[in-house]
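Excluded from the complex is one protein chain; the other protein chains are retained at their positions.
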Amino acid sequence: MSQIKAVNPQHERWAQLGRRAVWRLAGGVLVLWAVATLTFFALRLIPGDPVLAILGGQSANPTPETIAEATREYGLDKPLAVQYGLYLGRLVQGDLGVSYSQHLPVTKVLAEQSWATLQLTFTSLLLAWLLVLLLTVLTAGRRRWVSNLASLAETLSAALPHFWIGILLLAVFAFGLRWFPPAGSDGWRTLVLPSLALAIPLAGFIAQVTRESLEFTLEQPFVLTARTRGLSETAVRFKHALRHAVLPGISLSGWAIGALISGAVVIEVIFSRKGLGRQLYQAVQAQDLPLTIGISLAVAAVYVLANIVVDLLYLWVDPRQQGKTA
Amino acid sequence: MSALTLETQLPGIRVQRVARNVRLGPLLAFGFLLFVIIAALVPQLFAHSNPLAIVPNDAFHPPGWGHWFGTDQSGRDIFSRVIYGTRQSLLIGLAATALAMSVAIALGLLGGLGGPRLDRGVNWLLEILFAFPSLILALLFVAVFGSGIGPLIVATGLGTAPGYARMVRGQVLAVRHSGYIEAAVALGHPTWRIIVRQLLPNAMRPLIVTLTMGVGQAIVWASALSFLGLGAPPPAPEWGTMLSMGRDFVANAWWLTFFPGLFIVLTTLSTTVAGRYLQQRLEGRLS
Partner (left out) sequence: MRDNLSSIRHLPLLGIAALCSVLIGCGQQTSTVTRSDKPVSGGTLIYATDREPTCLDPHVSGDMPQVFIGQQYLDSLVSMDAQGQIGPWLATRWEVSADGLDYTFHLRDDVHFTDGTPFNAAAVKANLDHMANPKTQSSTAGGYIRQYRSTDVIDEHTAVVHLATPYAAFLEVLAQGFLGIESPTALLRSRDENCESPVGSGPFKIVRWDRQSQVELVRNADYNWAPPTAKHQGPAWLERIVWKFIQEPSVRFASLQAGEVDVIESLPPESHEAARRNPDLTLLVALRPGNPTNGTLNITRAPFDDLKVREAFVRSADVVGALKSVYFNEFPRAGGPLSSATRFYSPDFEHAQEYAPARAAQLLDEAGWTGRDADGYRTRDGKRLQVHVVMGNRTPPSEVTLWEQVQATTRQAGFQLIVELMSDVQATKRQADWDYDVRLGYWNTNTADVLRIIFGSEFIRPAGVGGYHQNTAGFNDASFDALIQQALATQDPEQRRALYYNAQQIASNQYLQLTTYPQSSRLGIYKTTQGVRLEPSLAVTYLYDAWVNK
């Protein structure tokens, strides 16, 4: 055995995590820059004069003076490369421009709408995990028919499109039974149905992975050891097996954030909730360029951040992973 | 949408379990898929009324013997519309998946074979595409190119491509270092021939399964866009469009949204179950 340095292993672990976080953050910034660039040029491809789009709206009849003013203000009289430079310059200063369909700075719209969507997304993720744990821990490796039934439920829920469950939940629990309000953005009661609609299919996905991994884990020698030490089955499952079994599910959760935000667009429309998703949908319909770019950037930022967190979480739960992934 | 199969998103994780003993599942799944394919080819076989023929006096008939799935707000037979809709929905699913795969193969080969620098580039590009949640990518695409079936297919294809590309790249890397490729290289076979004859077929084999599932997912995906009013324009009997047009009547006439949705679910479910079954067969797990 070589010489062992007197290093606090806990300390070393945190340092590792920190280095990894910094490295990933730098990568994330690069990704955001690329997203901004891509969106900028994609939206410039939209046919029609951007000034008319900026002053657009269904009933606007801009005068030549306002057009000239807006052209100057947005730098549209300059070459595209210069415009791109100006745009990036503003972006770095946190200026995302003014939404012309909302008559508000984009940053303000983001500030007003983000919370509702984040709330929806995270509630859904938590709810999905709750369902997953309930379903898998209680049924994995049990009697065959129990396991099969649970597995069928998972496959089925993974195949359900959000918008369809959304409508069914709305029809049954809001219109029919009236247990929950059909619309709104305030209070936990308005959050139940929309987050269920998002959580059910997601739970199906995560549960499939977790079940497999749990069943694999339950067959491992260390579980057998735990059992022979006289631990109860539930204790074995929760204390020992679960820690290993949730790993693939955690890495799936990072991807799930993106999927949930996509889903939020439809769900916010169905449940008349406020939020970034519905706002984006409206911005696209109104060809509101600054707002569309702003929301895309915000969403990409959340996705990038969530994946960094998941990456670190993974590392923390399973230190063996260190250095394995690039 | 979470509609993307996790298989397409996370190549490391494979669900290998289902259908261990339930043979009925795959049977039903293949049966339903066969039904859908026949319905797409010869809808007249199942549906006897014109999916576009309106009979205002017959509007909002609940499901019954005359109209199995009821009638919609224009008195059109929903069963006929769902059956006739299979063609369009299936076409969208297939075309989008084919497009996604083509993009994925190009990117995957580039990444897998182009050396470490190119690989890093491709990897980074995928990272960027992943940072756009798929529906948002599609929304942007529709914003630029307008709505309709064509943009719908391209938007769906592009939205799903990064997942496939990541898989292709992984497969190419795995296959590339296998003995037979190295042998072929040692024998001095031209590169393109190795790619076409050896590398692609071997790398693609596991993907065939994913593709089966992908078609179902692409259908869900496209319906989501249609549901938002960005897809096939009405009165086309496209499942997502039907759902979108019926959702105002959820409280009065549930069948307008229930049945098109049910067909989307059944199709996705069938492709998933069938795909997994194929996977197990291909991997020799069912002896």
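Going by the order they are written in, the chains are A and B; count residues from 1 in each one.
Just so it is clear, contacts are C-beta pairs under 8 Å (C-beta built on N, C-alpha and C of every residue); 3 or more make two chains touch, one makes a residue touch a chain.
As the structure is a prediction and not an experimental result, all values here were calculated from the model.
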Notebook entry, point to check: Which of A:S124, A:S157 or A:S185 touches the chain that is not shown?
Noted result: A:S185
Notebook entry, point to check: So which of A:A174, A:A203 or A:A241 would be touching the chain we can't see?
Noted result: A:A174
Checklist line | Interface with the unshown chain - residue positions in subunit B | finding: 52-54, 56-57, 59-60, 62, 73-75, 143, 146-147, 229-230, 233-235, 244-245, 247-254, 258
Check: Residue-wise, where is subunit A in contact with the chain that is not depicted?
Finding: 48-49, 52-53, 55-67, 98, 101-104, 109, 112-113, 168, 170-172, 174-178, 181-186, 269-272, 274-275, 278-279, 285-287
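Following the convention adopted for this analysis, only the chains that are shown with their structure count from here on.
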Next item on the list: With chain centres taken as the means of their Cα atoms, state the distance from subunit A to subunit B in Å.
Entry: 22
Margin query: Per the contact definition, I'd like the list of subunit B residues that touch subunit A in the complex.
Written below: 1-4, 6, 9-10, 12-13, 15-18, 21-22, 25, 124, 127-128, 130-136, 139-140, 142-144, 216, 220, 223-224, 227-228, 243, 247, 250-251, 254, 257-258, 261, 264-265, 268-269, 272-273
Notebook entry, point to check: So in the complex, which bits of subunit A are touching subunit B?
Noted result: 27, 30-32, 34-35, 38-39, 42-43, 45-46, 144, 148, 151-152, 155-156, 158-164, 167-168, 170-171, 175, 201-202, 205, 208-209, 211-212, 215, 248, 251-252, 255-256, 258-263, 265-266, 269-270, 280-281, 284, 287, 292, 295-296, 299-300, 303-304
